[in-house]
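Data first, discussion second: the structure below is written as structure tokens.
The other protein chains are all here in position, but one chain of the complex has been omitted.
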Amino acid sequence: MSHTANHDPNREIRIDVPLLTRVEGEGSLEFVARNGRIESLQLRIFEPPRLFEKFLEGKDYSEVPNIAARVCGVCPIAYQMTSIRAMEKVFGMQESPWVHAMRRVVYYGEWLQSHALHLNLFAAPDFLGFSDVIHMAHRHPEDVRRGMHLQELGNDMLRLLGGRSVHPIGLRVGGFFRAPPKHEVADLVDKLLAARDLVREFVAWAVGLPYPKDEQEFVSIAVRHPHEYGINEGRLASDRGLDIDFSEYPERFREHQVSHSTAHYSMLDGSSYFLGPLARMNLNFDLLPAEVQDLARELGLRFPSHDMFHNVAARALECYLAVVDSLNILQAYRLPNRPWIEPTPRAGVGHHCTEAPRGMIYHRFELNESGEVIAATMIPPTSQNQARLEQNLNVAMERFGLQHADEQLRELCEKVIRNYDPCLSCSTHFLKMTVHRE
Amino acid sequence: MKDMRYFPRAGLAELIAAIKESGYRVIGPRVEPGQGGLAYREIAGVEDLPRGLSDEQSPARYRLHPNGSQRYFAWANTSSAIKPFVFTPREKLWTVVRKEGRLHFEANHEVAKKTAVFGVRACDLAALALQDAHFLRGAHTDVFYRARREKLLLVAVNCSHAAETCFCASTGDGPEVSDGYDLLLDELDDGFLIRHGSTKGAMIMTDLVTQEASPEQISQACAQGELCRERQTRALPEASRLPGLMQRLESPLWDEVAERCLACGNCTAVCPSCFCHREFDSPLLNGKHSEHWRDADSCFSEDHSYLVGEVVRAHTRARYRQWMTHKLATWVEQYGRTGCTGCGRCITWCPAGIDFVDEANKLLSAEEEA
Amino acid sequence: MNASANTPMPKVAIHKFASCSGCQLAFVNMGTDLIELTKLVDIVHMAEFGHVAPEDEPVDVAFIEGSITTPHDVERLLKIRANSRYLLTMGACATSGGIQALRNNADTAEWMRSVYAKPEFIQSLSSSAAIANHVKVDFELWGCPVSVRQMLAAIRSLLFGVAPQISREKVCQECKRRGNNCILVTQGAPCMGPVTRTGCGALCPSFGAPCYTCYGPAENVNAQSFGMCLMGLGLSPEQVARKFASINNAAPVFSEATQLFSGSAWMEE
Partner (left out) sequence: MMKTHNCYVPHEAEIIERVQETPDIFTWHLRFSDAEIAQHYRFRHGQFNMLYLYGVGEVAISVMSGDGENLWHTVRAVGRVTKAMMDLPVGSRIGVRGPFGSYWPLDIARGKDVVFVTAGLGCAPVMSSIRYVVEHRQDYGRLVIMQSVRHRHESLWEPQYEAWRALPNTQVLLTASRDQTRWPNWELGRVSVLLEKADYNKEECVVMMCGPDAMMRDTAMTLKGLGVTAANIYVSLERNMQCAVGHCGHCQLGGKFVCKDGPVFPWPEVEALMCVKEY
């Protein structure tokens, strides 16, 4: 970023971004600075609440996955799988190894689709100086095509097990409706093999993007599993020693609402925390397949890292993980006797966390003895990240300096926000930025 | 009967292998994972056939149960007949390319695959003959149908088990296969009787190790067929009474059945003789060429009788009436016999469990009382 | 809406109201067709894409995702309608009010209190309404999410200057074309195919999963008889009512069916 810093930093600054673009969902940003100090900086998520938690009440457990998916078209697997696992826990069900493995594959599909889309369509134009991907495609057609190809590969993985990429229909409490026939798996394996080099190029490209440095203090939180990169099973861990069962989430994490937004803010023991690809890398790098760790080293990436923009590299590296690990799983594919276990409903409470593309998501389900929902809580990653994101913006803006032109301040804000890949549909919300210079 | 030969059960694998060696893909009855029931699907060999399974069918219900035997064909019928292998439910008819304002039409030249269908029933062969009459024998020939029809090898198996929904005896189309096959089998406790009905079939039989069938074996086969006939509890009214339906076009019974009918068209889709289809264009996004396709259609859908601004058969009553009177009465005018061969599929696969035979009987007896 | 070399490309806008963004994502997920599409039309508004034209910029085609839930939504929508030649709804939320219309019959204030600790921050209408409840809709694309194939076909038709062709037949028809065995018959699965509109390619039953009406009601639906069929499979009237009260719960045919089977109303008929 080359900037001419010739404005009076003590001027009144008001910046409004009434409709943030290239993020999922809709929201705004409002920024006010006076006498060289930031007075307020607020991300607003305006989308009205859709009240999912409420209208899940009274629904049968078998209806939950299809309804929960509709919270967010961008990460439906996260909603489906987290609710399914929470309810399976109520019913005292264990995942079969086949189901566990296939759930990872379908989740990898969602990661790959979402990460490739984010990097290609949302983030890269920021760093390369384009207003959008179409303009970028004129100058960098191969890069854009590669990103789209990987996005499509993610969709193929989603389709194999879920039937379609948005609101998949293949998942059910107990497992999957259908075990993919061998020939379909073989076709996907071929595609994954063919994409191996492409995704390595993609990681190198993403790592090489000219993004700013943004060192921050923060706590990383992610699902950690003893034997595999945490996605859909394990415990909640932080880099400050947190190590709890998912069921302890409500005791440690608290949500509160603030007046400028319909979103809920989440705090761990009273302070903000960070979720997402970088948090996962910070906690689970050692559990990545050797191949993925090697690539990171080759590219000079080191985790843990507190440079916020390493989120970009982490996201890209997870794309490679998705391809490599799905291959490991699918090359050993066997048809199961049955792709699901029949649930036997009983009353109780179940908690579960999984890693959505944007970070950890928590669900709590309370069911009655016939398996109907009494109460549901779903806490998406974006709202958990919101407090951290606002702090991040504050620090980044101050460091950058208010002597910069409004336009440059706004650009930086947007970059910082996009770096979280916020999903405002998820938090049931979108952003509009208003920056006030007074 | 003089050409009847016998081979032990193990010979079935050889028969399938011989057919495959002659270049056919083999379609046979298979248990459809996830969907239940038997369906005609490509099979690799005998291991894919439903050994020791029998079907239980009744209105809106189809279940498979183990029967404790080693037989492969101890069931009445599969969800579809031969129809999808000749009259494909969705296919491209032609493509048109637009270049400098000119239109270049090109018929679809997809080469039909040699296809052997294994386990074909008498009712399905009779229905195939009906479709042949429709698609091949008029002033215009459906070349797409013909290409596939010519590549078909039909391995029929005489029924030994009737489902509760079967009524081919009353339509005169079964349970014994009389013609239209290339090879015909009877499954016995320990093996099969086989005979050929065409030179294609005879050629394949030459590769097979067989023995002369014994009179006991032949009579066992006949007895199975007889049993099958006796077990059929349903019967359509006699053919001579069926035109009477056309005198009942205003019967209140049509309203009564329309209250239950979902107009989902499952009956027409599974019926082995139904032939309706519609055409549509599917242009490329960039508009540079367009494909012209056809889809199997149903007289239960609104497009079927659509005319600018109106639907001739707007109500289910009229749609059900069209289905039944066409099948049982007006078909005779078109092809010299009814369009129903007694397979019972429309009864089994109707989600509302509407019983075609029962409705026809009700309508006709109401007529006689009237 | 014909485009040729010397006329400017038709302008297309994609606007979002209350929704999960899934239809837009399905759109962004169409792969290289998206690049092809940008050669045929000018996408002037699609926030996710980075394009934000003002709502009063005239466009040829506006696709609307999402349902109308606030007074501000209504204002925006009127502006969009006034400046669009064709307005198409995209998906269940826009076409029938979506899953969130489930709150229409509930006590919203009470719901707000329970989900959001401080409801005074939230400005919301008490219902989630289909676009057609507020403005004229030229063509409806159902589905949750919308079928991109249908959407592209609609755009292609408009480019040819003809009305998009939108079939209202039942999912069963497509299910049979795919050669599926009916899972309602083989497994007693409460598949909603016989009342649901085609468009998805009979996706669920092809996976052995019962259809749950995400493409909305088909033409000529016999909800009463079908509800009785479901009861024959062992569902209680309340469960039948819930089957209709799904993704397209506010579509009139489905909301009437929900009423019919709620409580004991179904027996009186």
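Labels for the chains are A, B and C, by order of writing; each one numbers its residues from 1.
What we mean here is this: contacts are C-beta pairs under 8 Å (C-beta built on N, C-alpha and C of every residue); 3 or more make two chains touch, one makes a residue touch a chain.
Because the structure is a prediction, the values reported are computed rather than measured.
Looking at the complete complex, one finds that the omitted chain is in touch with B, C. Here one chain is not drawn; of B:13, B:143 or B:223, the residue touching it is B:143. The omitted chain makes contact with just one of the residues C:54, C:161 or C:252: C:161.
Which of B:241, B:315 or B:337 touches the hidden chain is settled by the complete complex: it is B:315.
Of B:44, B:103 or B:223, it is B:103 that touches the chain left out of the display.
As for the chain not pictured, it touches chain B at residues 93-94, 96, 98, 101-107, 134-135, 138-143, 246, 249-250, 275-281, 283, 287, 290, 292, 294, 297, 299, 303-309, 312-315, 317-318, 321-322, 325-326, 330-334. Hidden from this view is one chain, which touches chain C at 156-157, 160-163, 165.
Everything that follows uses one rule, which is that only the chains that are shown with their structure count from here on.
Taken pairwise by the contact criterion, the protein chains are fully connected, each one touching every other.
A count of contacting C-beta pairs for A-B and for A-C identifies A-C as the more extensively joined pair. Taking each chain's centre as the mean of its C-alpha atoms, chain B lies 37 Å from chain C.
For the pair chain A and chain C, the distance between C-alpha centroids works out to 26 Å.
Residues of chain A in contact with two or more other chains: 177-178.
Along chain B, residues 33-34 each make contact with two or more other chains.
Those residues of chain B lying in contact with chain A across their complex are 33-34. Here chain B touches chain C in the complex through residues 32-39, 60-63, 79-80, 84, 89-90, 259-266, 269-270, 280, 282-287, 295-298, 301-303, 315-316, 348-349, 351-353, going by the rule given at the top. Interface residues of chain A facing chain C in the complex, by the touch rule stated above, are 19-26, 47-55, 59-60, 63, 66-67, 70-74, 76, 113, 117, 121-122, 125, 131-134, 137, 144-145, 148, 151-152, 155, 163-167, 169-170, 172, 177-178, 256-257, 259, 261-262, 264, 423, 425, 430.
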